[in-house]
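As structure tokens, the structure follows; a few thoughts come after it.
Yeah, one chain of the complex is gone here, protein chain that is, but the others are all in their spots.
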Amino acid sequence: MADNDTTATGSGVTRRQFVTGVGGAGVGLVLGGLLVKGFILPDHVVAIPASEGYLLVDRVKCATCASCMLACSVAHYGRANPSLSRIQVANDPFGLFPNDVAQNQCRQCPYPPCVDACPTGANHADPETGVRMIDPAKCIGCERCVHACPFTPSRVQWNFEDKHAQKCDLCKDTPYWDEEGGVGGKQICVQVCPHNAISFTKDIPVQTDAGYLVNLRRDDAWGSLGFPVSDDGMELSPQAAPAASGH
Amino acid sequence: MAETLWFDSATWLVWVSPFLGVLAAGLSRRRDPVIEGDRILRHDVPARITHWTHGIGTMFLLISGIALGLFFTPALVSGGQGIWTWMNVHFAFVVVFLFGTFYYGTNTLLATKRFREHLPTRNAVDYTKRHYGLLLGFKKLTFPPEAKYFESEKMAYILALASTVVIILTGLLKVAAHAVDIPAGVMAVTTPLHDIATVAMLAFFLAHVFFAAVLPMSWPVLLSMFTGYVSKEHAEHEHAGWMAELEGREITDSAG
Amino acid sequence: MMTTLTKPTEEEARRFTRAVDGGRAFVGTVMSPSAGSSAARLLSLGMVQQFLEDRTIEDFRAAGLRLNIHYADFGFLAQWFDEVIGDAELAGAISELHATGEAFGMLVPRVKELLQERIDQCEEVLEPVAEAATT
Partner (left out) sequence: MGDGYAPRILVVDLSTETIETLDTEEYKEWGGGVGMGAKLFWDLCEDKTVGSFDPGNVITLGGGAFSGTPVPSAARTAVTGIGPQGHPTEWFTTSNFGGRFSAMLKYAGWQMVAVKGKAEKPVWIDIRNDEVTIRDASESGDGLWGLDAHETQRVINKIHEADGTWRSYGESRDSGRTTQHPAIVTIGLAGENMTHIASLTHDGGAGAGQGGFGGVFGSKNLKAISVIGTGSIEVADAAELLSARLWAADNYGYQPDDLKAFPISITGMPFSGIPSSGTAFGTASRPEGCMNCHRSCHGVRNARGLGNGSHCYDTQIYQTPEMTATGKITIDTQGRLADLMQGYSINALMLDTVGYWLGQLHKKGLVGPGNVVDTDIFEKYTFGTYEWAAEMLARMAEKREIGALLAEGPARAAEKLGRLEEDVKSGDLPLQEWGWPHHYDGRTEAEWGLASLLSSRDSNAHDFNWICMWTVTLHTLYGAPMPVDAAQMAEIIGSKVAPYNDPMMINYSDDAIYSESMAKLVSWYVAYYHYYKNSMGLCDWAYADFVNPNTEDKAGLTGIAEPRYVKGVTGREEPLEDGIKRGTRIWNLHRAIFILQGRHRDQEVYGQYMYEVPSLPVPGYMLMSSPNVLPVYENGEWSYKMVAGRVVDAARLEEWKSLYFEFEGWDPATGWPKRDTLESMDMKFVADELEKAGKLGA
């Protein structure tokens, strides 16, 4: 018998008995807890509060200049990179007006699949403003939120340089921009757009393209340029990422 | 099941696994090394189980962890399915690793002697110099009377121990983050720590595999990790100190 | 503007509306912000009338950089009508406008009107002749 640990502790229990007890109790506790959670407690439903802010875009007015994209990445990271922008303007250089452009902004969905998909709470609704945003420190890089976004291209991006998911936070967290952002503040894309083709609203838009794609052309200014101020007669296809016109 | 993450759906396994390890230790009966004719029992069954569950767990955790690595390498896997698969691999071996490691840890608690024999002694520097100096061809050196574990192994053990502790603590925090809201500031420290510990672990792991499995001189010991036994002849040559101990005599150092 | 030009004879009408050869063309200037200036060779009364565009500064603002100025020096234009086309009366009328010293853009509609009037007169004179020729 090689086991030399038979020393009784003060209470008369050997160390071996003690660890056996701890192990057994631990297993029991975890399994028991699982049972309780699975069968006795009701499924917990977490209501995610609505975002208090939204971006609206007018892709007829968009100049496709990508100013919003560069400003977005610079404001958040101090680096210019369209790939790190949370708004993605995709245009087909050989497309035809007005369906050559898509301004792919995050919609701050009322039932956000990206938040649901996050296993660690990194992708969450801001407790103060409801803005769906990502805490990079909590992100484990599983990309579930990136894939959960129902829109194409995904409004949640994998930031492959800093290794975390990212999405529009309405500029709540812009360490490289002096202005106050977020719901009560400014958004760099709205500020920088030369055509005012992006706007911010606190009202929940209608949950279709029509709610998020709006007409931001004011008659007096844009009409004087001979620009179509009404969408009537314009054959606007549903907002989709334009392909390279390969025909 | 494209997006199923076991870390998420089967988190409980991570919690139960250490306790299983503890429980197993409590239920195990250990045997000390003993000379049986021309062979010596070096590793009893629990030792072999803990070694391989811990070791294989570590290997796959390193592979999957490095593939997924957040901070120290570009991820080797592509996005989406690739990540989920590797995360699940990581999960599976977390369970294996934790079982093995806690099994071992508890064993050690139960027999502190086993722990002590892993710790370097004041001979560490001298023995290691002689041991590897000789291997490198410095003929005038004499082989030191190493104990059950070489002094060099013992030093590496400290590194392994430290990195394992950090990896487990940070890893458990990372798992906990799947269930409870852990402050971002904590996670901002946790994840890089986990990664740094991984680098240390990797260094140990590679060195260990090299010295314990690649070098031909270590093959008898490697074999003993499967069979439990080494030949007496081998022990006398490589582990003179250990033999002396097993035979109950004074350790004699030819250089001393 | 009231009619100021005398009705031409059939022979005059033909002369006034004819196209001259390239060497005797009136040279108008197209001023483009991006392309710089280039010359437009105008061979006839009708072409001059078409070339001149009634624009305001507002039009240029709205068009951005894409709208060009179609410029003709009215002093030279008068000279051209007189010496090349042989329409001294029209030349005189243009000279008179030019002499007011008003800005080019202000004069364009009035010169165009004048030219149109001459074109209409000539057509009026030549139409019955043309009809007679075809019947």
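The first chain written gets the first letter, and so on, giving A, B and C; residue counts start at 1 in each chain.
Keep this in mind: a residue touches a chain if its C-beta (ideal position, glycine included) is under 8 Å from a C-beta of that chain, and two chains touch if they have at least 3 such contacts.
Bear in mind the structure is a predicted one, so any value in this text is a computation, not a measurement.
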- Query: In the full complex, which of C:A88, C:M106 or C:A130 touches the chain missing from this view?
  - Reply: C:M106
- Item | Residues of chain B in contact with the chain not shown | 68, 74-79, 82-83
- Note on the structure: Missing-chain contacts on chain C, rising order, are 21-43, 46-47, 50-51, 55-57, 60-69, 71-73, 76, 79-80, 83-84, 102-106
- Query: Of the residues in chain A, which ones touch the absent chain?
  - Reply: 60, 62-67, 70-71, 73-75, 77-84, 88, 90-98, 100-102, 104, 141, 143, 152-154, 157-158, 160-161, 163, 176-178, 188, 191-192, 194-196, 216, 218, 220-222, 224-228, 234, 240-247
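Throughout what follows, only the chains that are shown with their structure count from here on.
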- Could you give the separation in Å between the centres of chain A and chain B, each centre being the mean of its C-alpha atoms? 41
- Message: Distance between chain B and chain C based on Cα centroids, please, to the nearest Å.
- Response: 99
- Of all the residues in chain B, which ones touch at least 2 other chains? none
- Item | Residues of chain C touching at least two other chains | none
- Query: Across the complex, what residues on chain B touch chain A?
  - Reply: 3, 5, 7-8, 12, 15-16, 18-27, 29-32, 34, 44, 68, 70-71, 74-75, 79-80, 83-84, 87, 106, 109-111, 113, 174, 177-178, 181-182, 184-185, 187-188, 191
- Contact footprint of chain B on chain A as seen in their complex: 1-5, 15-27, 29-31, 33-34, 117, 119-121, 135, 137-138, 140-144, 146-148, 158, 160, 163-164
- Counting only contacts in the complex, chain A reaches chain C at residues 224-226
